[in-house]
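Removed from the display is one protein chain of the complex; every other protein chain stays in position.
Labels A, B and C are assigned to the chains in the order they are written; within every chain, residues are numbered from 1.
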Amino acid sequence: MAEKPTHDFFELTVEPIDVGAVARRVVLPECGATVTLDGYAREWTKGKRTLHLVYEAYPAMALREMQRLGQEIHDRFEIAYVGIVHRTGRLEIGETSVVIAVGAPHRRAAFEACEWAIRELKRTVPIWKKEVFEDGEAWVEGTAETLQE
Amino acid sequence: MAEKPTHDFFELTVEPIDVGAVARRVVLPECGATVTLDGYAREWTKGKRTLHLVYEAYPAMALREMQRLGQEIHDRFEIAYVGIVHRTGRLEIGETSVVIAVGAPHRRAAFEACEWAIRELKRTVPIWKKEVFEDGEAWVEGTAETLQE
Amino acid sequence: MSQELEAQEEEVDETGKVTVRVLFFGAARDAVGEAEILVSFRKHTKAASAFKQLRVTYPALNGFGRSLLFAVNEEYAKPEREVFEGDELAVFPSVSGGVA
Partner (left out) sequence: MSQELEAQEEEVDETGKVTVRVLFFGAARDAVGEAEILVSFRKHTKAASAFKQLRVTYPALNGFGRSLLFAVNEEYAKPEREVFEGDELAVFPSVSGGVA
């Protein structure tokens, strides 16, 4: 665990997420770039229409896993900070479900770390997505089949 | 050149850039992710302090090169749109110099295309940066040594 | 086995038992029909055994196969971890938050 002060932030919210506010929350003097992933509810997937989505979290564990992810990301990449805000509850089409912002002195590390963070988030952070269609609803299956071996 | 309608946008501005407004300007129903690069003026580079920066463009050609970049990006990556806004004039430390937003059905393409776009922008789009220090100022050298061969 | 587990639930105060909360999330909660239950296990029960017993009690959980995940006290559970009185267990399908 890093002993130095951290600018990382990890949050769950039921309110709409302001992408710009997340992207610009941390701007450090040694940094030159922030890479932001804005994930949102897609209306059309393989020709099927989604009306809205519901995200459910195991909140305490989700925050712990995000913090663990945050510690690992600093070990792996030369970044200054990572911030993750994930929304839960009902989301309309086009609304942001998750924002991951990564600030770094150089953009290469920020791109790599941001992409790693969303992959790791989808693998380990306990949040589930339910898609609501015109003719029913379905939980979306994750793919973390060997996480616990 | 693509005949289909485009959601791309390419702009130069002397006004401060609102990162969130650029990131969320285009949200398409077939998309699930927007990756945004927010580049800003770094205060400390290799132990030397920058007081502020000045960006100068060859405006008409910069916009043409951005549009060319936009056409090429659609050929290379499965993305829905790319938007680039670059600021010119005097920038204070921490202020955004460029935002590149790329929306795609799947995040992988958005990450790849956004990183490609900033690399290509720095190679071909005629915009120059001057750093102003306590004891002088200097144009920053680009690295596009073989662009014209 | 289901009855055995239910029997344990009625003996929470007996020596030799530990009582824990078990949370179900997402499709696992829908399958089980409960969001949270209290369950007792023999003392020194390992996490792997505890979750195996839950699968027996709630056969609907077997539909998830290897994509079912287990946590103890908000961390993914190592199989050999012992379950203690007051622990918070959780059972859920592989996660699917985030984006496309």
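Here, a contact is a pair of C-beta atoms (placed from the backbone, for glycine too) under 8 Å apart; a residue touches a chain by one contact, two chains touch by 3 or more.
Just so we're clear, the structure is a prediction, and the values are computed from it rather than from any experiment.
Engineer: Which visible chains touch the chain that is not shown?
Structural biologist: Output: missing chain touches A, B.
Engineer: Among B:Gly39, B:Gly70, B:Gly83 or B:Gly103, exactly one should touch the missing chain; which is it?
Structural biologist: B:Gly39
Engineer: Looking beyond the chains shown, say which of B:Ile79, B:Ala110 or B:Val125 touches the absent one.
Structural biologist: Considering the complete complex, B:Val125 is the one touching the chain left out.
Engineer: When the complex is taken as a whole, what residues of chain A touch the one chain not shown?
Structural biologist: 31-33, 105-107
Engineer: If the missing chain were put back, which residues of chain B would it touch?
Structural biologist: 37, 39-40, 42, 45, 55-58, 60-62, 64, 86, 97-98, 118, 121-130, 139-148
To be clear about the criterion, only the chains that are shown with their structure count from here on.
Engineer: Taking the mean of the C-alpha atoms as each chain's centre, how many Å separate chain A from chain C?
Structural biologist: 27
Engineer: Please compute the C-alpha centroid of chain A, do the same for chain B, then give the distance between them in whole Å.
Structural biologist: 23
Engineer: When the centre of a chain is set as the mean of its C-alpha atoms, what distance in Å lies between chain B and chain C?
Structural biologist: Between these chains, centre-to-centre, one finds 50 Å.
Engineer: Enumerate the residues of chain A that touch no fewer than two other chains.
Structural biologist: Within chain A, the residues that touch at least two other chains are 37, 39-40, 42, 118.
Engineer: If I count partner chains per residue in chain C, which residues reach a count of at least 2?
Structural biologist: 99-100
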